[in-house]
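A single protein chain has been removed from this complex, and every other one stays in its place.
Right after this comes subunit A.
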Amino acid sequence: MDQIETGSGSVLREYGSEQNLLSKPDGSATFLQGDTSVLAGVYGPAEVKVNKEIYDRATLEVVVQPKVGMSSVRERAREQCVRETCEAVLLSTLHPRSSLTLILQVVHDDGSLLSCCLNAACMALMDAGLPMGRLFCGVTCAIDSDSQIITDPTAQQERESRALMTFAIDSKERNVLMSSTKGSFSVKELQQCIALSQKASEKIFQFYRDSVKRRYSKIL
């Protein structure tokens, strides 16, 4: 769990992850990015409610539970982003007329929450052994008032930033699966942030590989 250098000066915080912590869900994982921490659980494939049944693929439901209080409009927007990203990589046609439920419990929010949710979701889906065409990871970039780009910002850095962007990057072609932004920025800055996120994604996928390897080496 070391700081991950992304090569161009910007760093990701300390990453940590553990899979298969919970006994009831079919797959579970925690993901830590610095002090930001999310716990994810996956149930499925299971029986689906008749009104949500899709005849040619599985129905994916994503629930984001905030640390305190009721889930609000902000959580709905996050759920939509995570759900559509997962739908793009999951081979849900292999489980028609069934339901997949992904629950993301925010344990602590210290910035880059959406990217942490995405990473936790991916680790939990892997643990559940659901068929996926490729993996994905989330990277958050903040542009501060001096137009410096910070990857994986803390809550403090997010507050001081001029623009905030979160991308989901796929593991096959390193293309952008999901993009969610706040604040205003130029086209050039968007492209710089995407390039930086793609670079950072290499490190995150390497981290995925290492942590899965570590887990299975214990079992064998």
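Following the convention adopted for this analysis, contacts are C-beta pairs under 8 Å (C-beta built on N, C-alpha and C of every residue); 3 or more make two chains touch, one makes a residue touch a chain; residues count from 1.
Methods note: contacts and distances are computed from a predicted model.
S.K.: Would you mind picking the UniProt name of the chain not drawn here, from "tRNA (guanine(10)-N(2))-methyltransferase", "Ubiquitin-conjugating enzyme E2", "Exosome complex component RRP43" or "VWFA domain-containing protein"?
M.R.: From the choices "tRNA (guanine(10)-N(2))-methyltransferase", "Ubiquitin-conjugating enzyme E2", "Exosome complex component RRP43" or "VWFA domain-containing protein", the unshown chain carries the UniProt name "Exosome complex component RRP43".
S.K.: From the list A:59, A:85 or A:119, pick the residue that touches the absent chain.
M.R.: A:85
S.K.: Would you write out the residues of subunit A that touch the absent chain, in ascending order?
M.R.: So the residues of subunit A touching the missing chain come out as 73-74, 76-77, 79-88, 163, 165, 168, 170, 173, 175-187, 190-191, 194.
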